[in-house]
Structure formats: C-alpha cells, structure tokens
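A single protein chain has been omitted from the complex, and every remaining protein chain is retained in its original position.
And then chain A:
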Amino acid sequence: MSGARFSPLQRLLHWAMAVCILAMLFIGVGMVSTISARTLPLVSIHKPLGIAILVLALLRLGLRLRRGAPPLPADLPEPMRLAAHLSHIVLYALMIAMPLLGWAMLSAEGYPIQLSPGLRLPPILPQDTGLYALLRQAHGLLGYAFFAVILAHLGAALFHGLVRRDGVFGAMAPVPDRALN
C-alpha cells in the first residue's frame, strides 16, 4: 500500500519542525543545567527559535485543517488508531502551547522578551508573580512531557516503518514520492 502521502509542503514542514523542536528541547534543558557562559548563546537561540516554531505551527495547523491527512491503513487496530489521533492532537497542542507559555511567563515576570538585538516582543500578560510561577512550572513540565510524547511518536513511526510496514511511515518520510515506488 504505497498509498496517499502528506503533501510535499506538509512533509517539509514536519521535518523542518521536527529538527527545530528537538533542538529546542535539548537547548532548553541544556541552558538551565549549568552556570557556564554557554547558557547565554543558548538562551538567545531558544527565544527566537521558539517563536518561529509558533508561527510555523499555526501555518501547519491551517494546512492540516485544509488539506487533511492520508487515511490510516484500514487494518490498523482501533486502539492504535485512537493513540495516533490523540498523540497528533497533543503534538499540535504542545507546538503551540510551549512558545506561548514561554512568551507569557516572561511577560508575567516583567522581563524584556528580546528575540534579537533589535527585536523585542510586547508582553502578552501584565506583571504578576503568582502567574509567572505557574507558567514557569508549566513550561518546564510540559517541556519534559513534549519530549516523552515525541519519543513515543518516534517509536510508533519506526514501528510502522520497520515492523508493520503499512505505509504510515512512507506517508511522512522525508523522501520524494518516486523513492517509495
């Protein structure tokens, strides 16, 4: 079943963002793990890249809602089908929530949201320490949850590609159509 695939633009976005999101998660946990001078360049990548992910994720959500997705294989058991749908919803939600939380928590701290030397974002919340504490915790915890969901997602993708060989892997694989035929 070398059936329907995601459009080339959807695949391009998926893989470009997969790289960016993984980079963000590693940068995030790396930059809070040390007091070394490496932290500052990491922080200054983390903020603009996070906002870029927000923009791309919204674009991608729009594309997904208009273009849809190729159907899952008919013989896929119901629990796996459900897990696939739920995990994709969670992935979309986290791609959008994480950068918004980052932006919101810095706003609630009253900390300038500097994306680059000349570019600052306006705050999206008033300064509020209690709110900051909640948002900061959420940004950290959901960051770890995001990584766990991605691991599960990667495991599932490899399971489709290597074990079930049912065309789900091919639908998103970063290779041109002819390579699959």
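Heads up, the rule we're going with is that contacts are C-beta pairs under 8 Å (C-beta built on N, C-alpha and C of every residue); 3 or more make two chains touch, one makes a residue touch a chain; residues count from 1.
Quick note on the criterion: contacts and distances are computed from a predicted model.
The unshown chain of the complex is recorded in UniProt as "Catalase-related peroxidase", chosen from "Methionine ABC transporter ATP-binding protein", "Electron transfer flavoprotein subunit beta", "2Fe-2S ferredoxin-type domain-containing protein" or "Catalase-related peroxidase". Interface with the hidden chain, as seen from chain A, comprises residues 1-2, 25-26, 29-40, 43, 73, 75, 109-112, 117-118, 120, 122, 127, 129-130, 132-133, 136-137, 147, 151, 154-155, 158-159, 162-167, 170, 180.
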